[in-house]
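All protein chains but one are shown at their positions in the complex.
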């Protein structure tokens, strides 16, 4: 009797609780679901439209074809810009990392006057509107003849690359165990060997992860490149932007094919980055 | 670690390691920045020192209106983004199956960048696109909503990108809060709402405002979505649009740079206001300490 009434109470409590929790969570799920639906919708329509023969006012395109895509690639020399983007971004990523690792090490391990001031300086490019320094950079590059050149593109990428690498690398190095370095030095390693044999090897996982992120970030770099790039020396996204901003000049499937060409490498790198960081986490044992 | 490097010999050698990264930045960032500021003090093509550009900016309607147009776009969208992203991040804090996938999808626009998002919007929000078809099918709309090539186009694009950005930062911030604080509050008799107001929010408050500021900085520079899905001739004629126009069509770098400097000034004023708002309250680490 006693036990029976207890279970009844429990059941009623549980039902009310479940209903109440459901009602409380409902708006959140609607919000999350709605947002994700919009994002998926946008992505999927770009795919569908790029390969559609004709799509107007219906749920799905009338038919599918590869012709827009191939036409976009041949007419706009996408391969050329694609290669150029990959090359400049790859070289600039490598240069940024090589230049930043020593500095990041000093920041992570040493105290020196003006440290926080200098750290602030490295972050300044993110705190200022890009235009404020991109415009004079463009003016100077045109004066020096660096604008519209391969070298110019790489140098300009460093504007994002160096500060971004610093910001990513410093916490990585801070997380390394300094006792290993002390141990190495006590075993007779000089500073250069300590750095190359102890610090850099430990950093490799971190550097790999950062490199991909820096790469993605640079691949999307836009403002400075738009300002200094010529008709033949531009990255893929600047080229796509120029085509897009002249609206009405091209049929929509063509624009979508262009966008898709820009999207695919980004998707690839993102998955790569996720894969690497998951592997790293497993190695760290998280 | 610190103590045994106080001797100046090591000190100087170590600090030299900063040069490889510092020198290039001085050359391609600081030097141009200073040049840029000097640029604003000359009239295009003339040598004399003058405030002409600034006077132009504030007297010519087409220039000075950019301040208002940019802020009207950025401030409401930023507030909306923070609200949406906060709600999503807070809800997705619980252990839920498939959480990683949901997180990834919400941050996805950030990876794509403004250009691709803009093109995706054209396909998705156009009058006969899926969005309008769907809402009309449900009977919510009777005729297609005009969401492209106007204020709303840019607004939506900013919102989608901003939610991704704020969300990705909030997830990290909320993860850093030790759940035992909330458990402690609950065990002391606080209900869910009280726990949120008295314990959870104060702990992440300063981080939330930081993220908000960073987002405002990013969005004040809005350009490609203002051109592609906005109406760059009137309602989305923001700072960057006019500055690029000055630089690339009229080759007036002086005026373009002036606009950029004013944009920076507006940005710092915004940051100042945000900083003022967040000043009252606990600032510091929210993880457990020993």
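Chains: A and B, in written order; residue numbering restarts at 1 for each.
Here, a residue touches a chain if its C-beta (ideal position, glycine included) is under 8 Å from a C-beta of that chain, and two chains touch if they have at least 3 such contacts.
Here, contacts and distances are computed from a predicted model.
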{"item": "Record-based protein name (UniProt) of the chain missing from this complex, from \"ABC transporter\", \"Xanthine dehydrogenase family protein subunit M\", \"Fe-S cluster assembly ATPase SufC\" or \"Cytochrome c oxidase subunit 3\"", "value": "\"ABC transporter\""}
{"item": "Of B:99, B:137, B:198 or B:279, the one touching the omitted chain in the full complex", "value": "B:198"}
{"item": "Sole residue of B:25, B:39, B:82 or B:185 that reaches the chain not shown, by the stated touch rule", "value": "B:185"}
{"item": "Chain not shown, touching residues in chain B", "value": "178, 180-181, 183-191, 194, 198-199, 202-203, 281-282, 284-286, 288-290"}
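Convention: only the chains that are shown with their structure count from here on.
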{"item": "Distance from chain B to chain A - Cα centre to Cα centre, in angstrom", "value": "15"}
{"item": "Partner chain A, residues of chain B touching it in the complex", "value": "1-2, 5, 11, 13-15, 17-22, 24-25, 28-30, 32-33, 35-36, 39, 84, 87-88, 91-92, 102, 104-106, 108-109, 111-124, 128-131, 133, 160, 163, 214, 217, 220-221, 223-224, 227-228, 239-240, 243-244, 247-248, 253, 256-257, 259-261, 263-264, 267"}
{"item": "Of chain A, residues touching chain B in the complex", "value": "25, 27-29, 31-32, 35-36, 38-43, 45-46, 49, 56-57, 59, 98-100, 102-107, 109-112, 118, 121-122, 124-133, 135-140, 155-156, 158-159, 162-163, 165-166, 178, 182, 191, 216, 220, 222-223, 226-227, 237, 240-241, 244-245, 247, 252, 255-256, 259, 262-263, 266-267, 270, 274"}
